[in-house]
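Attaching a single structure in structure tokens format; questions to follow.
Missing here: one protein chain of the complex. Every other protein chain is in place.
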């Protein structure tokens, strides 16, 4: 009997910028159920964001705001010591901007996910986690925060009454303690789509996944993330979807 | 008998950026009835914008979105040939961002005013005017556009059914044809607050103002603009308000 | 008998930015003789620029500074009305930045080429052309300017005693008057590498190339440009090199 009869599949999208293309958003939107769309601070020019919102709405894919540090040159992957009031205001700015584009496309921002270094920092740093949650609470406290199971961010969100959604990463390795293996270290990425799919099927049906050191990690998850910018992104997303569907697991957004 | 029993007084606000302060927003908000708040593209970091929205709401000042070109280094004052779809998306992005911050502060964006070179370009260039109007129509076609009387922008807006509000500039000189004297030319600025106030009183009560060449210009206006970033900005705004009040003209926002 | 026994082959390189990759710089550097390296305003993060300079020096490819408008979001392809003193200072800033990275790599900036909308604007607008030439004169008046034959930019440069280098575009169509067909119009691009190569061989050996309307255009050129960011860029550059070599034309930089 599966642990889950239904699970969400999410990906980071809208990460092109001007002349520079990144990822195959159209193809990913045909596979995922939730789209973490960039908001212009780490990636995503306004026209890209508008088109990505429209493409998500056309397919019934749920739109989430992927908020990040104001750092185009670093793609939001460089940790920054942003004062809390600046961080909260910056996230509100991004939320409003994407929500406006989503509404014009006939949708709405339905959840929030921090990006890159903000995701990693807010998973462990209570001050920044509180600044993120303060933005969500001020904007719309019913918007779920999508994050790492066991993270400080999700704990702070729960304390504030903000709904939380726990995600696993199909294309990333885990340490024995349940953290992601850093991008700069061996084992950071699961590159083979079939291996990624098998790991996710095991996780969804048993609650278990292998850590880098060979130990077995237990994780409760509500959504599976496939990064949109890796070369194998679309193949991995398709493999995960196919494996889960074959096992009778319904792919469905966590927000209806 | 005055031509107007009531008129709006607007100023450009929220134009600080990070470490750099510009204008005395608190003082201006005590005088004006409508605040054209920057949206982050030509000026305005998110924390400044949030605070400016909150300060406007506290005083019952109506919030407008001052949308501009994506050009911090040029303060949005350098004309740019932005393709129409990019321009429309960029304005939508700005509108949503400011509206989110306004809503968090208990208000809403209630009108739209292009800034700087976008204001000047959309006043004469039909393509860019259409791109601006397309953004307003897509976002909320009931939002008035604030612009130059007789401009292409207001004509395109009317054609599209978007409400229009005509403004006069208290601190700028006019050519005989009703355009602003360019910033780089003599007579561009009316620096003496008392002179500015007297000009505006005449304009509001008679519909006339002196052009740079000494001729008399007839202008229909619904609002008076005082730029927020000139040294005499607050003094000019106060003088205009005082003169108009003394003559029995009510200062009131064009949007209730 | 060939009109030229030797000609230069140039390409726009170093146009990646942070997470976003553009073009195959390594492959292009194996083919061209001169590299127009971006300077950070329209493209090119510092690490990309440093690496591209080093890769050029390793291969003996001559480094030029591809200076542009300060417009990452538009990739420098949106015309801007930048005041002359700002434009000159901005070009000086870019020249110094790239020259520093080139020197650290063991090379130097050996020529200057405006990028995108600055290239197109300075080809026809005397004010901006003068601002570009003023920067080159102030920095090092012996640096050649690479530009469009017959352009205002090259005329202004000659008048100022700045050396000029005329280029043809292998992958672009020409109007009968010798201008490039605008990117948004049919016939703007020559996509087939073999066609491009044949056109360039004809041009180099006879001084003639077919315009879009079928007429024959006479152009005097010192260098052939292949854009680095088109899908067929490397194939086109290789085809041009191969055709010219087969016809006995030496590929050699215009600066030794």
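Just a few scattered comments:
The letters A, B and C name the chains in turn, as written, and every chain counts its residues from 1.
Please note the rule applied: a contact is a pair of C-beta atoms (placed from the backbone, for glycine too) under 8 Å apart; a residue touches a chain by one contact, two chains touch by 3 or more.
Please read these numbers as outputs of a predicted model, since none were measured by experiment.
Per the touch definition above, the residue from A:8, A:45 or A:70 contacting the chain not shown is A:70. Although one chain is not drawn, the whole complex shows that of C:9, C:101, C:129 or C:200 it is C:101 that touches it. Across the entire complex, the residue among C:50, C:227 or C:241 in touch with the chain not shown is C:50. What chain B contributes to its contact with the hidden chain is residues 15-22, 43, 45, 72-75, 77, 229.
Within the complete assembly, residues 40, 45-47, 49-50, 85-86, 89-90, 92-101, 103-104, 138-139 of chain C touch the chain that is not shown. In the full complex, chain A touches the omitted chain through residues 70-71, 73-74, 78-83, 86, 117.
As a convention for this text, only the chains that are shown with their structure count from here on.
Under the contact definition stated at the top, the residues of chain B that touch 2 or more other chains are 86.
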